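Now for subunit A:
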Amino acid sequence: MNVQETLIPKLGVVTDVRIDTPDVKTFRVNALDGGKVFDHMPGQCAMLSIPGVGEAMFSITSSPTNTEFMEFSIKKCGCLTNWLHQMEVGQQITIRGPYGNGFPVDTEFKGKDLVFVAGGIGLAPLRSVINYVRDNRADYGTVDIVYGSRSMDDLVDYKEIIDEWCKEEGINVYLTIDREQEGWDGHVGFVPNYVKELGFDTNKTVIICGPPIMIKFTLAGLIELGFDKTQVYTTMELKMKCGVGKCGRCNIGAKYVCKDGPVFRCDQLDEMPNEY
Partner candidate 1 sequence: MQVEKKEFKPTIVAFCCNWCSYAGADLSGTNRLNYPANVKIIRVPCSCRVNPMFVLRAFQRGADGVIICGCHPGDCHYTTGNYYARRRMTLLFSMLDFLGIERDRTRLEWVSAAEGAKFAKTMNEFVEAVTKLGENKRLEDLRCKKQ
Partner candidate 2 sequence: MKQIKLDSIQSLFKALSATRTLYLPVDTPAGADFKKYEDGVLWSGALNTNRSAKDFFFPQTENMMDFKVEGKTIEIIEPIRPDEDFVVFGVRACDARSFELLDKVFLCDPVDTYYKNRREHGVIVTVCCNKPAETCFCTNFGIDPTAPGGDVACWQDADTLYLQANTEAGEALLQSAADVLAEADDSAADGVKETVKAIMAKLPIQNLDLSAFTEDNLLNLFGSEQWKKLSEACLGCGTCTFVCPTCQCYDIKDFDTGHGIQRFRCWDSCMYSEFTRCAHGNPRLSQVERFRQRFMHKLVYFPANNNGDFSCVGCGRCLAKCPISMNIVKVIKALGGANE
């Protein structure tokens, strides 16, 4: 592989736009001639760009087992994402990737009981793994999903969670929202506390993604429950430009998030400087 192939993007076209929450939309992207622009592993990312506006890294939220298209769940929070949110079906964008290491679904995760803990838009990278695991059900043990958000309107992929995940055997979904809300009869409270309340079996493998503060407290809670850091995985995000470990800005210590990450095991994070 060389940079000429990776820095010069390919073209994609938006074939569907789904409004998930007031500030999150999920875009379906196809190659111009249909099909996927490229294949990827769960947890890997892609650089999306609108020429003249900017380029940024987004995690691919659809599962690799989906052979028809890729999906990106994008929260509106900056210049480029604002622009992306204005896109309609038929809009072409540039796309390059896949970047990063992805989750070790074929090695460390194999045969394990998995617990997914997500907060807000943090579900986006995990959804890829969850659906991958669902499609290869025999390879994995039980699946628990703890997902929390500010309010029930802010739950991403709510329809898929209710219609598919909740109904599937061997998958337990625990939803929570931060504050009481009319029409919500589920759990109310912050994710880290909920995880502690649920008190998972300590031989399970945990995958966390969400706001840094949520990751920090969930991790502390898991350790209290008796988990070891080697059982916990998370995925990081920093400013990136090249995606191939050369432009020099997404490093945490000697590791580049774009190349050596974005997925890190929590004991690896301990060996890295606290600069993220």
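Everything below uses one rule, namely that a contact is a pair of C-beta atoms (placed from the backbone, for glycine too) under 8 Å apart; a residue touches a chain by one contact, two chains touch by 3 or more; residues count from 1.
A quick word on the picks: all candidates are chains of the complex that A comes from, given by their letters.
Everything numeric in this text was worked out from a predicted model, so none of it was measured.
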Of the listed candidates 1 or 2, the one touching subunit A in this complex: 2
Sites on subunit A touched by candidate 2 in the complex: 1-9, 11, 51-56, 77-79, 81, 88, 90-94, 237-239, 241-242, 244, 246-251, 253-254, 271, 273, 275-276
